[in-house]
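Single-structure report; data block below.
Shown here: the complex without one of its protein chains, the others still in place.
To keep things simple, chains are lettered A and B as they appear, and every chain counts its residues starting from 1.
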Amino acid sequence: MDPVLEVRDLSVEFRTARGRIKALRNVSFSVQPGRIVGIVGESGSGKSTVLWSILDLLAGNAIVTGGQIRFEDRDMLTRSTQEMLALRGEDVSVVFQDPMTSQIPVLTYARQMRDILYRRRGLGKARKREMSVEMLDKVGIPDPDMRVDQYPHNFSGGMRQRAGIAMAMLTGPRLLLADEPTTALDVTMEAQIIHLLREMQRETEATVVVVSHNLGLIAELCDEVVVMYAGEVVEAGDVRDIFHHAQHPYTRALLECDPARIEEKSHRLPVIPGDIPDLVQPPQGCIFAARCQRVMPRCLTEAPPLVEDGQGGYARCHLLAGPGHDVNWPPPPEVLTVARGAPATTGAKAVSSEPLLEIADLNVQFNTMGPVWAKVRGVKQPWVTAVVDASIKVHAGETVGLVGESGSGKTTLARAALNLVGSQGGSVRFEGQDIRGMAEAAFKPFRRDMVMMFQDPVGSLSPRKSVRALITEPMKIHGIRNVDPDHEAERLADMVRLPKALLSRYPHELSGGQARRVGAARALALNPKLVIADEPTAGLDVSVQGEILNLMAELQAEHGLGYLIITHNLPVVRHISDRLAIMYLGRIVEEGPADEVFAAPLHPYTETLVRGVPQPDPDRRRTHVVVKGEVPSLLNRPRGCDFVSRCPHARALCHQVVPPHVTAGHRRTHACHFPLGAASIPEKEGSSR
Amino acid sequence: MIAYLTKRLGLSVAVVFLVVLMLFSLLQLIPGDPATVALGPRATPEAVARYAEKMHLNAPVWQQFLIYAGNAATGDLGIDVFSERAVTTIILERIGFTLALIFAAMGWAMLLGIPLGCLAAVKPNTWVDRITGVLSVGTIAVPSFLVSIWAILIFAVNLRWLPAIGAGEPGDTADQLTHLILPAFAVGLSWVGYLARMVRASMLEVMGETYIRSARAFGLTQRRIVFGYALRVAILPTITLIGMGFGGLISAAVFAEIIFARPGLGKLIFDSVMARNFPIVQGGVLVATSLYLVVVLFSDLLIAWIDPRVRDSL
Partner (left out) sequence: MSVIPSEVIIVKAPDIRESAARERREKLSAFLRNWQGVVGLVLVVLFFVSAIFAPWIAPYEPNTMDIPARLSPPVWDHIAGTDQLGRDTFSRLLYGGRVALKIAVIGVSVSLAIGLLLGMIAGLGPRWLDNLLLLLFDAVRAFPTIILALATVALTGPSMEMVLAIVIITSIPQYARVTRTATMSLRNTEFIQAERSLGASTIRILWHHILPNVIGPLLILAAMDVPVVVSVEAGLSFLGLGVLPPTASWGTILNEGYLVIRDAPWMVVAAGIPLILTTLGFTFLGEALRDIFDPRMGRGR
């Protein structure tokens, strides 16, 4: 069969002040009709550039320097503007990454969808509306006849992405492109969108190209995979071959770094050291040579050979053919090919009995309107409760993972613990002393002992300060004068493995990983006892995530730090946490030793999180979606159990009564009336309210 | 929505109240007897006494203020010292000229400036864009009173094409319109550049938004994207700017009225200042500021009408 889409030797450059960035070099792949092809790569791989090239919608400074993009046997690059206008949205359509920014806020869906159908002159306005309603219904928007007249901001995030898919499928395109379709969504929503995409594809038999960095999504959704690195295709092939018998060292390394693949608990994660090369002057030879564990001299000088597997798949590597051919490559899947370093002294971790941080029944409320206004409008509760009766303990030398989706209140809980937002009830104790609601002046000394690492690595650094000034600032703040700031800066840079040359840089000149290290240096400057880290791996590529987590583990082993790690990414914390706390809608619904919580969840929500993560294994695809719907707004918290509106096991009692926190066996706590596998666990009533 | 309106109206009333308070305190700050100050040193003692009586000058200051504020709220702005006519009546006679001037000036500035801004934004870095850029900065830089003077010099004194002085014969629409051309040109000129720049900047920003790229990906035509999508969003900051800049527009109109001897509100205030006729100054200033507040309120409501996000957050 002829391929629907065939990209041949595509090369794209971007003109910049520094010179031409050779963003794509000789990219080739083809897509057979009715197949789902995933393009996977980290940031800077050029995967999105490929997608926008197909639509001829590259940024103004981009130049296609060579190649062809054949869609149904005609080259896209030679089509006229008129022909492209007729093609886009009709034959080729797109699902966008962030439904929050990719839909115009001032037009209704009816209008936006009618506009997409503008080429269908024969159809009346009423018919177009009908088609839009039908399509919204098909993607699972409830009450579509009313919803179609609403604006994007009236939709929740997940609904918006459903509407985005409806818009893309409206014209029945033969080729559907999807740009990171789930990246902006929560885990439970991601599963639903993957499911929907697969269903829509099956129904329309459209050909789909998905661009993503998410290996789980690729494994679950795609038939074939194209692996890109620094603007080149390093490997392509059937999804099973790629995930089970990766040929290229980069593909292999990428898969090994994915925390979701690592079964055992480990305090050290595999990493790919180094950075992607500068694409203004791409290196000769193999593009991955600088970071490859199996690099040979010829890799630096000679372009690697293209080795086909006979079934349409191929890889470019000297290990596979020619003089550098290694018959033992690739090693069996159990063998790690990337560095992991010596395991940290995990056994020596002293977990003391006295908790460092003890939060009990903490409540945080946010006002929704001013007190005067509330009185005028007769609103009795002009606030929402973002954190409800949360209790959590962190001991010295212990890592506690606090996991929840967006809106779960996990960041608020952390900020309340640090007195950065006010709290309305409960207690926060640090080394036994109640610090909740303390005046800032009295609290200041505590800020030396309990510090926070913020989510956005670059955004949490003051933009007009040099790295040197930033990492020595804690000493200035706390009036420590008997140290040499330059010496301290270097000591801290050493501690977080930050090259000293970066000390004179400014935050925007740092990469995500480097900025993260600066943040760590600032946090650790005054030898704190407790570190609260908010999404420590956010914004980092898979291959860099491990470096940061390993660094944190090393520092913990050295200084006996207590960690509270806040994240939405269960697989990441699962390996490094001693205990896990799962949060939903402001309440901690389950808490306990990490491996136990992961292996046998008690709360249905925990189960959906554990099962909700798509596995980077095409043989373990899920056939159905565990949980439906989305996290409700704090403004309309369900009656009874918070999770009742989405819980697959909900019974009558759950709709009536808020489940109390129950302590069950091995230091495990949960808040569920009917915990999963309850029969095997002896229960006793704990502190309930 | 109702709540928002009440809130906004309440705020506007508070601002007007503050304005009245400021005006009133200004009057109190002047040394000497207010009646004498108001009527000038040559006024007879009887006139002073009569004035003091009429203006409640014998009451405590706060009472005077409350009386004035109360009267102003019911539309009574006091009595003109010289003609003894109601200030409100005098202002109402004149304000039409000012409104005509402001609308004419804003009208032609918008008709020219907004399309120019769009054009420049759609074709950035072309000669259209460059010429628009230089022209708009040029017009912004020339103060409106200088435009007025030079316009008189060129079109009225040298070329004798258009009348320089007055507002035209009452009842003769054609004559009134010819008298409107020069002042409207002078007041509106800098707004052409202002609007063009503003629209260009916000259009450029909106054209870079993700949803514009998605519209392109759905194959929408350039025309629909520019006018149906981008302009609809880009016009929002422009509306705010017009509302906020309305004060400047009033200032320009005042200059134009004085220079062109056009009998509008600005000329009235100016003449009254020269004649030290305080009740009219006070009333005129109050009306001018209220006009500004009404326009700002209107522009906010217009934004709420266009932008559903704002509408729903009200």
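Please note the rule applied: a residue touches a chain if its C-beta (ideal position, glycine included) is under 8 Å from a C-beta of that chain, and two chains touch if they have at least 3 such contacts.
This structure is a prediction, so every number in the text was calculated from the model and none was measured.
Considering A:Arg294, A:Arg468, A:Arg646 or A:His670, the position touching the chain not shown turns out to be A:Arg294 (whole complex).
If you put the hidden chain back, the residue from B:Phe65, B:Phe185, B:Tyr211 or B:Phe255 that touches it is B:Phe255.
Only one residue in the set A:Ala17, A:Val335, A:Ala599 or A:Ala652 touches the chain that does not appear here, and it is A:Ala17. The hidden chain makes contact, of the residues B:Val157, B:Leu177 or B:Ala261, with B:Val157.
Among A:Val27, A:Val209 or A:Leu461, the one in contact with the hidden chain is A:Leu461. For chain B, the residues in touch with the chain missing from this view are 11, 14-16, 18-19, 22-23, 26-27, 29-30, 37, 124-125, 129, 133-134, 137-138, 140-143, 145-146, 149-150, 152-153, 157-158, 201, 204-205, 208, 244, 247-248, 250-251, 254-255, 258-259, 266, 269-270, 272-273, 276, 278, 281-282, 284-285, 288-289, 292-293.
Residues 17-18, 59-61, 273, 275, 277-278, 280-281, 283, 289-290, 293-297, 300, 324, 326, 370, 415, 418, 420, 443-444, 447-448, 451-452, 454-456, 459-466, 473-474, 477-478, 504-506, 509-511, 519, 522 are the ones on chain A that touch the missing chain.
Note that only the chains that are shown with their structure count from here on.
Centroid to centroid, with C-alpha atoms defining each point, chain A and chain B lie 52 Å apart. On the side of chain A, the complex with chain B involves touching residues 55, 57, 84-90, 93-94, 96, 98, 101-108, 115-116, 118-119, 151, 153-154, 167, 377.
Per the touch definition, chain B reaches chain A in the complex via residues 3, 209-221, 224, 228-229, 232-233, 306-309, 312.
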